[in-house]
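In this view, the complex is presented without one of its protein chains, the others remaining in place.
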Amino acid sequence: MSGGSQSSLREGREAAAVARPLRWAGLSVAGLLLGGLLACSNDPYPQADADRKVYYTALREAPRTLDPAEAYNVTAHAITGNVYDTLLEYHYLKRPYTLIPGLAEAVPEAEPQPDGGVIYRFRLREGLLFAPDPAFALGGEGRTTREVVAADVAFQLMRLADPEENSPVVDPFSNIAGFREFQQALVAAREADPELASLPPHEQYARVGGIEGVRVLGSHDLEIALSGPYPQILYWFALEFSTPVPWEAVAWYDGVTRDRFDDHPVGTGPYRLTEYDKQFRVILEANPNWYGVQNPEWKAPGAVYPSEGEPGDAEAGLLPPDVVGQPLPFIERIEFRREKESIPTFNKFLQGYYDASGIVKESFDKIVQNDRLSPEMAERGIELSKSIKPTIFYLGVNMNDELLGHPAGERGRLLRQAISHAVDEEQWIELFVNGRGIPAQSPVPPGLFGYEPEYENPARVYDPDRARKLLAEAGYPEGIDPETGKPLRINFDSYATSSAQLLQEQFIADALRAVGLDVRIDATTYNQFQGKVQDGRYQMFFWGWSADYPDPENFYFLLTCDMRRAESGGPNYTNFCDPEFDELFARMRVRDNDEERLAVMREMRELLERERPWIEIHHPETYGLTHAWLKHRKSFGISFPMTKYQDLDVAKRAELRRAWNEPITWPAWALAGVAIAVVVPGIRTFFRERQ
Amino acid sequence: MEAHVFSNLAVVVLLALGAATVVFVRRNRLWSEALAELWRRRRFSVLVVGLYVLIALLDSIAWVGGTGANGASIEAFEARSVIDRLFAGTRESSYSAPLADHAFYGGKPLEAPGTHLLGTDILGRDVLHRTLKGARVALLIGGVTTLIAIPLALLFGVTAGYFGGRLDDAVFFVMSTLASIPGLLLLIALIMALGKGTWQVCLALGVTGWVGLSRVVRGETLKLRELDYVQAARALGVSELRIVVRHVIPNLMHLVIITFVLMFSGLVLSEAILAWLGIGVDGSWGQMIDQARDELSRVPVVWWNLTAAAAALFGLLLAVNFVGDALRDILDPRTLREDG
Partner (left out) sequence: MLAYVIRRLAYGALVVLGVLLFLFVLFFTVATPDDIARRALGDKATPEMIDTWKANHGYDRPLWPWQDPSDNLLVSHYTSLLGFDFGRSDVDDAPIGQRIREGMGPSLALTVPMFVIGLGLGLLLSLFVAFFRETYIDRAGVFLCVLGMSVSILLYIIGAQVLIAQLLRWYPISGFDPDPDVVARFLILPIVVGVVSSVGSDVRFYRTVFVEESSRDYVRTARAKGAGELRVMAQHVLRNGMIPILTRVVLAIPFLFTGSLLLESFFGIPGLGSITVDAIRGNDFATLRVMVYIGALLFVLGQVLTDVSYSLADPRVRLE
């Protein structure tokens, strides 16, 4: 035992000898850490860019493709909309949405033909150039660009028809005479001659002979012949689907030896893509070949800041005299940073690292109070803008369902009406979007022709008692199915990908349970949900639809027989089919916006009040926030970026960013102090005791 | 069969198993001493785990009808558990703070003022209620996974270790194949292929958890096979099956139990990650945390959701980890070491 005490003595001495350097090492590590803390900063951008006009924005998800024939979502349009100019554009300030000429010299008039068809004549501006790109070497040694001609638009329209491209907008463009025929001829030619498929697309199209209704007259004139009236076609010429595309780029970026054309857009817009890393960032730089830069003397409507807007724009600072008529664009670079989580993104906006942002629902009460910016935010110079999106969220019913749909006849109708009365959409809007939305009364969202703000859908009044009465009328008193003696069992088919989405669906399920329906959420993955849709094993679902162009036709078509999911794989997920509705739809589709069209739409609305394939929930309202340094920005409901009209005050931005992001360092010092105060005496005491 | 009948039966079976275990432990000196030692060392942790189990059992006993339906007709037809009945009629319209008597937003008076110990969530559900129900989900995840993994591991581990040869090669090959796929990715891949749902998650966890246990079992069986009394039994002509059942498996049980107690926290933590990816189990603490994490940005801050779920999860795992550590020390001081 004596040996033990001896060794512990020695141990103590050794330990004391080691303890001093240990203490020093500890102190130096602490010093290093503190030094690191003092030098720390939360600025996510390199210093070199601080005084350039770089517009920073977040990219929530990576776009699947940037091919203008395919790209069909908001994220992709944020890029393609800046890279590809179109024949027609929307006026930046005017509401309701107004078309102005873009690459075309004027907005064409419809010219009805004796055979029932309609012709639109476009004339391209002369001297338009594509953005510089090595692909143009295909057209001649050393070339980096070339003039835009009418054939480039025709080429793109043929690409839309090409089934290989998988374009989602074949239907609207099929109104062009000979569009479907070209499609079939192309498929047939490829089958007949396998060699053909190995040629570059433009040669294949040339062999097949082009679309009959797309007539290229000389280098700058283009005639579009429709087989019947379809006034909405002009909107499609304001979307990137119909932008001129150089055949060289499609042939060059073949995805085998070089990038794919989907990742390498070559266009005519005010910006061009210079860096494309889907996980990290996307950079657009001003395009030196853009017509607004090359030919400022044209003062083309799409290349200068507009001089008029809607009433109130001047007061809102959207028509500053020193900017009106100035050549665009003002911002030299657009930088998208990939952000996956909403809260960090929003916090970076608050720190000044993004120039504009929406509001995440959790922070809403901090930002907006009594429908106005909170004093704290107003003091920071943040501005709030509101716009209604042409979007609707609805609760859909599978009309092929035995219990709820067409097969159930009158009982099913009453049941759907009961469901319609049971969901309190105002509470929904309050809980999940902080009241930012308009309770939906019909499929048509605000801002579109035929939306009537004073209209109240009698079937969408929240009235649980009425719902219970309707249930009784349907033969299910108190929700009890007389056959089983138990509450009626209904499946709510959910494919929620996040817990937050599941909460929203839980709300609807709870509302229906409150009137006595035994609604259970069947949560599956998206694939399983699609599988259920495929087999018709679904009853109720939550869905949304955003307008592709501002016309009510783009909403009502979702309920036509032709678009039924079960029959044709179309987007009519409810499988609603009513000959009367289809007849009305056919009439409203081809009419210009006049009284008669409105009358037809009212009839359709009434029919839906009774049938209830959709239980409309809400039209979201977007609250946009911008920092004081982002100038003359007006929010635009449809997904057009409109970045070229906006400007940045870079000096102000740098100054405010500095002021808002001073790190708070005292906790580090306090923590270090506490650590030293606890650890050092502790170790000392310990060694003393051991000794 | 209705879900609640199944759940009630499961409780009965579990209680019967529990009783059988008590009887067995009382008769078996080794186990009763070990458990007495565990009780001596980790009384508090054992009590905490017991409390969670009790809550989970109470939440599993459900029946239709009875009192407390609070007018809403649908509840009268539904099977509600003992826990559900304790919280009958406490549904609010949205958030309320702990013990508040008015709604968090708008300040409307509550249906049941002052009774929500941990407040209510966005849909007005009592947070304490949801937290308590999470115990059942957590133990279900652990329990069902165990039920899947233990028989698999015993079957494959013992046959491979005991009979050796080709069989061993085959089992070992399957094991090393599964083991070489990164755990979380394997789990996710399985769930994506199987689909979403409680049983799918448990099955995937069972398949991933089976491998580790099987390895331990195989290794130990290899050793047991060579022991004198097993050799003696074989020499006496006792059938192989009888040897395995009478002599090998009983001597593996302590390893199985320890491995599983130690694995339990990993299972529950994995589920939290799955919940974040949107493929977790409905009603789990992981899901609560995921639903509540963004609420921290609200002003004033809504903290009680996240805190309740996180604390419940933490409490269970802490207690289980302590019990597991102690069990390992008591039953098997040297041969077993947690690796990975």
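Here are a few things to note about the model shown:
A and B are the chain letters, set down in written order, and residue numbers restart from 1 in every chain.
What we mean here is this: a residue touches a chain if its C-beta (ideal position, glycine included) is under 8 Å from a C-beta of that chain, and two chains touch if they have at least 3 such contacts.
None of the values given here were measured: they were computed from a predicted structure.
Of B:Ala97, B:Ile188 or B:Leu203, it is B:Ile188 that touches the chain left out of the display.
Looking at A:Glu126, A:Glu147 or A:Glu164, the residue that reaches the missing chain in the full complex is A:Glu164. Across B:Val174, B:Ala233, B:Ile249 or B:Val299, the single residue that touches the chain missing here is B:Val174. By the touch definition given at the top, chain B reaches the unshown chain through residues 173-174, 176-178, 180-182, 184-186, 188-190, 192-194, 265, 269, 272-273, 276-278, 286, 289-290, 293, 296, 306, 310, 313-314, 317-318, 321-322, 325, 334, 337-340. Listed by residue number, the positions of chain A touching the unshown chain are 3, 7, 10-11, 14-15, 18, 36-37, 40-47, 62-65, 72-73, 163-164, 166, 168, 170, 255, 260, 262-263, 277-280, 337-341, 344, 347-348, 351, 353, 497, 525-527, 530-531, 534, 568-571, 661-665, 667-668, 686.
Convention: only the chains that are shown with their structure count from here on.
Centre to centre, using the average C-alpha position, chain A and chain B are separated by 41 Å. Within the complex formed with chain A, the chain B residues making contact are 72-74, 77-78, 93-94, 105, 122-123, 192, 195-197, 275, 278-279, 282, 287, 290-291, 294-299.
Taken in their complex, chain A has these residues touching chain B: 342-343, 346-347, 360, 362-363, 365-366, 427, 430-431, 478-479, 486-487, 496-500, 502-503, 506-507, 510, 513-514, 516-518, 523-525, 528.
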